[in-house]
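Structure provided below as structure tokens; questions to follow.
Note that this complex is displayed minus one protein chain, with the remaining chains in position.
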Amino acid sequence: MHLLRSAFLALVMLAAQPAQAQAPRPLVWGDTLPATLDPHAIFDVPSQFVLLNVYDGLYRYQGNPPRLEPWLAESHTVSADGLTWDFTLRAGVKFHDGSAMTAEDVVYSFRRLLTMNRGPSAAFTPVLTPDRVTATGPLTVRFVLSSPYSPFLTAMPLVAIVNPRAIAPNVVNNDWGAAWLAVNSAGSGAYSVLPGNYQPRVSLDIQRFPDFFRGWAGNPRPVETVRARPVMETSTRVLALLRGEIDATDSYLPTDQVERVERNPRTRVARDESMRVFVIRMNNMRSPFNNRDARLCLTHAFNYEGFNNVILRGFVVRNGGPNPNNLWGNPPDLVPYAFDLTRARAHCDAARAAGVDLSRPLEIHVQNELEQTVQAAQMYQADLRRLGITLRIVPNTWPGITSSTTRSETTPDMWIHWVSTYFVDPENWVGQMYDSQFHGTWKASSWYSNPEVDRLLRAARTSLNREERQRLYADATRRVVADAPDIWVYNTVNLRGLSRRIEGYTFSPVGSGGEIRLMSLAE
Amino acid sequence: MLAYIARRIALALPALFGLVVLTFILSRVIPGDPAATLAGDAATPAQIADIRARYGLDRPIMEQAWVHMRQVLSGDLGNSIFSGRPVSEDIARRLPATLELTFVALLLATCLGIPLGLLAALNHNGPIDHLVRVLSVGGLAMASFWLAIMLQLQFSMEWDLLPLRGRMDVPLGLPPRVTGFLLIDSLLAGRGDMFVDAARHLVLPAVTLALPGLATIARFTRSGVLEALQKDYVLYARAAGYGRFRLATIYVLRNAITVTVTQIGLLFGALISGAVAIEAVFDWPGLGTYAVQAILSADYKALLAVTLVVGVIYAAVNVLVDVAQALIDPRVALQ
Partner (left out) sequence: MTALRHLMRDPVAAFGLLIVVFAVFVATFAQWLAPFPDDAFESNIMQRLRPPSAEFLFGTDNLGRDIFSRVILGTRSALLVALAVVLAAMLIGVPVGLIAGWRDGWLSEGLMRFTDVFLAVPQLILALALGQLLAPGIFTAMVALALTYWPFFARTVFAETRRLRGALFVDALAGIGAHPARILFLHVLPNAAPAVLVRATIGMGFTILTAAILGFLGVGATPPTPDWGLAVSEARQHLPDAWWFATFPGLAILLLVLGFNLLGDGLRDAADPRLRRSRH
């Protein structure tokens, strides 16, 4: 009995213990951490946090809509045939270890990227080999492409310039220091990694780099230390923000939570129109999706209005095609498909008349950890039932789905995902999603194939004339939309919960507002 | 005794060997393509083929099995599909968090379970007895994740009394890592504030995790005491005028340890299983969240490594329990 009582008392005492007053709090960043810190080994949305804060590229996107700005490079020239690109580097850039960045370091970084052949290298390998990157002077670098590739410059920000002198002592088995760089940093960025505190998916601490090449004049009170502490589950993440345990959530704040975050006096929601398209894919090589009427039937059966405005409470913008509405090259006159079960039924009947079997249950793969994909599928399922179509929801994960999209036979009937901004060019969306040469990648997983669209997209890819590219992409997009290979739902409004302590938060679709160097903390 | 210990360990080995074989077979039946997962978001088919070759995924199956066996025996659990880092390192960093939680839960379960069981036995067939019986069965019927969410809902979300998640407030930092147990490390560092904070973070997860164990221990104590009270020597002692409470206390003091020790081996499985869901709810950076994250990222290497590690720990705990029992009661070793 005594034991019981004292245990209970101890519990009560612990519970009543107030949180202790602290010295100035560091910035606690609650967004997801990337799988590895090596910027050449991975390229996804979380990895941009490391890319933008710890490393620098030759160019960088800033602002919204994103502008491409010279960063480590001062300028570039391109030959008339679009093959030879010369970059002049900025002088006086220092890496975290104090050594100066040279053209050789840029060459090393690109060779490392292309040889390791992972993550962002896919944007370059079709047109660039390691030996075609050379230093032509102490601060000049030349790239010679095997064929003209106009998105080359827009993909530049993907590549972090790393410090070979920091990596060299840590190379094991000719691995380009991959094992070491996965848990350390060798950059020139505004912040450097405190390696001792790093624990994958649990914690990452970064510290301000005083000698950052752009200086700190623009930010009189920069953030000294950032502790990135991802919170696994959405509602916990939001509560942690409301209680001041973290200063920022990820950029997928559920729309249900927006009001609560706004209501709290110490938090706010940063809303920015982004470039991230929500899309339901269809496997166009498989019946019934190989029939245009069947696809049109399915396209008209999704309740866009209900999903965007009721479930997501209008925090998203209807997007009728594969490109984000706010991107150049997207035809402004594009008419989105509407939710119309009568028209859907007419198209289904037409498909059945053409001998298409719509009785087989269709499988839709959702990403289990992203509830929106599950909600969309469940809502869709209920509406399709009214058309006599059975939709079966299969829970899956991003890696699970993307690993099955390498062949059309293993690609699911349908699946749901977002296409985020990897680089700001129609090539990132319509180009890589609907040109049949990309079949086998997750982006082209609808296995759509239209020779005319292929021709237009390839012409756009090799043209160096912006007006011509704009026209070609617009034309291709119109044709793709008319064929309805996929169901495009909305363009994301980026929602990130922030503590009001954070000032200077600046959003860009690339990196989703995670550039710490622009922020400061109110007292 | 040494011979007994050796025999007991030898008995555990075939099962562990079988487990290694089983995990390897499992790793080969997965539907996804691990190479494609490794290659990442923007991978081309050529990149995937390259990775397949690099990780030996294109080798004959028997060769892969042999490599797997050799690696496991040398303590190498392979690299995570998700991060490419050695899984054994990740597990080593996370294991103390799970063990700390489990130990505290076990302590709670024992310290509360024995008095409860004793109370019930002394009140045999009375209202307290029935209450404890229902509670002890109820404790085993509660879905751990649900209880965790309910406690979190009340104590952290509604009343704001206890921390919501994690092991320690972020601004506090962490004590220098010695044992990996925050309660111990913070004391070693002489940081009372850290100790209190770590303890506060432990309350909800530990209570949730302790409940099934508490129920089990209360139940075994109850039936143990009941049985003892009917033993002839106890009846004689009672006839000689010893009070029931005093007898029960003497009995408990001598036998509670044996009962608990016997149960720890069985309970440990329940605790580790419970920890998976509970850690996921409280964002506890232990083996459980690691397993859940491995599931979410289809990281079969990590998942199988967790299975293996838990199997080894489980076997070790059971060997220890048997040895402890043999030490308490040497007749066990003679059987």
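Each chain carries a letter (A and B) given by its place in the written order, and its residues are counted from 1.
In the analysis below, a contact is a pair of C-beta atoms (placed from the backbone, for glycine too) under 8 Å apart; a residue touches a chain by one contact, two chains touch by 3 or more.
Quantities reported herein were computed from a predicted structural model and do not represent experimental measurements.
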Contact residue for the chain not shown (choose from A:L68, A:L83, A:V374 or A:L464): A:V374
Touch criterion as defined above, residue of A:R360, A:R385, A:R407 or A:R500 at the omitted chain: A:R385
Of A:A91, A:A168 or A:V310, the one touching the omitted chain in the full complex: A:V310
Residue among B:L161, B:L226 or B:V261 that touches the chain left out of view: B:L226
Interface with the undisplayed chain - residues on subunit A: 233-236, 239, 254, 256, 260, 303, 306-307, 310-311, 366, 368-369, 371, 374-375, 377-379, 381-382, 385, 393-396
Where the missing chain touches subunit B, by residue: 14-16, 18-19, 22-23, 26-27, 29-31, 124-125, 130, 133-134, 137-138, 140-147, 149-150, 152-153, 157-158, 223, 226-227, 230, 269-270, 272-273, 276-277, 280-281, 291-292, 295-296, 298, 300, 303-304, 306-307, 310-311, 314-315
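Going forward, only the chains that are shown with their structure count from here on.
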Between subunit B and subunit A, distance of the C-alpha-averaged centres to the nearest whole Å: 37
In the complex, subunit A residues that touch subunit B: 1, 3-4, 7, 11, 14-17, 19-20, 22-23, 25-26, 28, 35-36, 41-44, 117-123, 125, 178-179, 182-183, 197, 199-202, 227, 229, 231-233, 236, 239-240, 243, 245-246, 368-369, 397-400, 402-404, 406, 422, 440-443
Subunit A-touching residues of subunit B, taken from the complex the two chains share: 31-37, 39-48, 50-51, 81-85, 90, 93, 108, 111-112, 115-116, 119, 155-157, 160-166, 169-172, 174, 193, 196-197, 199-200, 203, 207, 280-281, 283, 285, 289, 292-293, 295-299
